[in-house]
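Missing here is one protein chain; the remaining ones are kept as they sit in the complex.
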Amino acid sequence: MSVASIQGAQAPRSIWNARWSRFRRHRLAVAATIFLVALGVACAGADLIAAALGVDPSTVDLFARFDPPSAKHLLGTDEIGRDVLVRLLHGGRISLMVGLLATALGGVFGVLIGVLSGYLEGRTDAFLMRFTDCVLSLPIIPLLIVLGAVDLAKLGLPSSWLNSPSVSFWRIVVVIALVDWTAIARISRAATLSVKHRDFVQAARASGAGSLYNIFAHVLPNIATPLIVACALTVGRVILFESTLSFLGFGVVPPTPTWGNMLTNAQELVTSAPLLAIYPGLLILLTVIAVNLIGDGIRVAFDPRSDS
Amino acid sequence: MIRYTLRRTLQAVLVILVMSFVLYNLIGLMPGDPIDVMLEGNPSVTPELMAQMRALYGVDQPLLVRYWRWLLAALSGDFGYSNTYFRPVLEILAPAMLQTVKLMVLTLAVSIPVSLLLGSIAARRPNGWVDNVVSVLALASISSPIFWLALIFIIVFAVKLQWLPAGGSAMAGASFGEQLTYLVLPVLTLASFTSGQFIRYVRASMIETLNADFIRTAHAKGLSEPTVVLRHGLRNAMLPVVTVIALSFGSLMSGALVVETMYGMLGMGKAVYDAIVNKDFNVALAGLLFATVVTLASSLLADLAYGWLDPRVRLE
Partner (left out) sequence: MTALLEARDVSVRFPLGGSWFGPRQILRAVENVSFDISAGETLALVGESGSGKTTLGHAVSGLRKPTGGSVTFRGAPVQRAGEKPIQLVFQDPFSALDPRMLVGDIVAEPLRIKGGFSASQRRDRAGEILGQVGLPADSITRYPHEFSGGQRQRIAIARALISDPELIVADEPLSALDVSVQSQVLNLMKDIQEKRGIAYLFISHDLGVVNHLADRVAVLYLGRLMEIASRQDLFGQPSHPYTRALLTALPRVGRGRRKPGQGASGEIPSPLSPPTGCVFHTRCPMAQKVCTEQAPELLAVDGRPQFSACHFRGSGA
C-alpha cells in the first residue's frame, strides 16, 4: 500500500469500484460469469433458436432417431427424434430457474431464522439452532425423495390443480427450499452475532432504535457479503439436487425436459448413444462450477484483505 | 466433560424422537395407505372388507395413537412387515446395511488418504500450479452430479473398456476378488464425490496451519520439509478435517443412495429408494430413520471427539 492511499488521497469514490476491480482480476470468475450469462440468454431465447433452426422440441419423429449432428440438429436427435440442443436449452431454463428460485426461497427462510437467532440470542437462539441441527442431520437425498413423493391431495389440495405442470415445477422449488436453508441460516446467525455487538448498533439503540430498525438498517447490509457467497454456493447445490431428483423420477416429470430427467432415459442408451448421456451432465457440471467460481470471485472482491 | 457428553447425547436422543415423528408423518403423506397397497388389484375386495382390514391393522386410529404404537414396537426392535417382500423389515434392511457399510468404509478408505495427500501437496505452495490443478479437480468433484459421474464411469470402464461389470452384485459363492470387482466402480464414484469436499478442507486447514508461528519455528530449528509438513502441519490441521469427515456422513448416505441405485447394488439406499417407489411404508420409514440416526450419531461423535482432542473446547 502506498503512502498516498493511506492518506486517503487515492481513496476510491465508492467501495463498489474497488470490489469490481478485484472481481475482474479473478479471471476464472469473469469467465464463469460470461459463460453463465451466455447460457442464460440461450436458454431464455430457446424458442427463437428453435424457430431459427426450424425445429420443434416436442415433435416426435421416429424416422429421425439418434440422428448425428447436422445443420438442422446441431447436436443430433434423441431416442424419439427430438432435437437435443433445443431440449437442452429448455431443460436449462427449468434447472436454472429452480436453482435461483429455490435459493431465493430457502435464502429468505434461512436469513429469517439466522438473523432472529443471532439477534435475539438466549433461548430463542438455542431453540432455532437445535432445529437447524435437526434438519442438518437429515440425509438430504432420501428426504427430498420422500418430500417429492408426498401426496399433496392428502394435505387437502384440489387434485385437478395438482396435475398442472407449473405445480410440479413449484413443488420441486419448495421441496428443495424446505431442506436447503441450513447453511444460509448458520452463516446469517454467525454474521448477525458479530454485527450486533458492534458499537454502531449500540449507538442506534441509544437514539431509540428498535430491533427491527437495527436488523434492517445495520445487520442485513453488513451480513450481505457472506450471504451472497453462501447463496451462490447454494444455487450450485440446488441445481445438483434438482437434477438428481428429476433423474430419479421425483422431480420435474417428462415431457417437460430438465437436465436431470433427460438423463433418466440416457441410462438405457449408454451403449447405443453415449453422447446423449454426456451433454446434460456436462451442462450441469459446467453450470455448477461456474456458480461456485462466481461465489469465489465475490468473496475475493468483497474482502479488502485480498488487495495485497 | 462427562456432563457435556451426557447433555449432547440426551439432546441427540430427543432430536431422534422428534425426527421419528416428523418422518412418520411424512411417510403417512405418501400416496395411498398400506391397506390400499396390500389389496391392490384384488377384484374380490369390497368396501366392507377394506374397512375391516383398516380396523384390524389400526389404520383408522388417530395419528398420535398409531405413532405411539409404532414407536413402542420400534423400540423393541419390531419395525413391522414389508408389504412387497412380506418379511420383517429388519430382515430386509440388515443385509442391505452390510452392503452399504462395505461401500462407505471402502469409500472412506480411498478418499481420506487421497484427500490428505492432495490437500497437503496443494497447501505447500498456494496458487502454484500443483495447487491450481488440485483445486480445479476438487471443484469439478463437488460440482458434478453423482448419478452422471456413475453414468460416465459405466460408459468408460464397463461399456467401452469392458474392464469392470456395469452393476449388480456377484453371484453367491463368488470369490472374494470377483466380489471386489463389483465394488470398484461404486467406490470410485462415491470417492470422487466425497474427495472434492475433503481436499478443499484439508487444503484450507493446512494453509492456515503452515502459516502459524510454530511452523516457522520448526523450520528455523532446521527440521526437514517432510517432518515439518507431516509431524507439525498435518497433525494440527487434522482436527477440523476429522470433524468434516464425521459431518459428511449425511451426504455420504445421500451419495450411497444414488450410487446404489445406479449400479443396482442391494444396499440401504437402494432399499429406501425401492421402498418409496413401491410404497413399502414400513421399510421406507425404518430406512430413513436409520440414516438419520447414523448422521446424528456421527455429528455427535465429531462434537465429542473435538472436545476430547482440543483442550480449549473442554474447558468451556
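Order of writing sets the labels: A and B. Residues in every chain begin at 1.
We adopt the following convention: contacts are C-beta pairs under 8 Å (C-beta built on N, C-alpha and C of every residue); 3 or more make two chains touch, one makes a residue touch a chain.
It should be emphasised that the depicted structure is a prediction, and the values quoted were computed from it without experimental measurement.
J.: Tell me which stretches of chain A touch the chain missing from the display.
T.: Against the left-out chain, chain A lists 8, 11, 14-15, 122-123, 126, 198-200, 202-209, 213, 217-218, 221-222, 224.
Quick note on the criterion: only the chains that are shown with their structure count from here on.
J.: Take the average of all CA coordinates in chain A, do the same for chain B, and state the distance between these two points in whole angstrom.
T.: 24
J.: Can you name the residues of chain B that touch chain A in the complex?
T.: Against chain A, chain B makes touches at 11, 15, 18-19, 23, 26-32, 139-140, 142-148, 151-152, 154-155, 159, 166, 250-251, 253-255, 257-258, 261-262, 269, 272-273, 276-277, 284, 287-288, 291-292, 295-296, 299.
J.: Which residues of chain A touch chain B once you look at their complex with the stated criterion?
T.: Touching chain B: residues 130, 133-134, 136-143, 145-147, 149-151, 153-155, 236, 240, 243-244, 247-249, 260, 263, 266-267, 270-271, 274, 277-278, 280-281, 284-285, 288-289, 292-293 of chain A.
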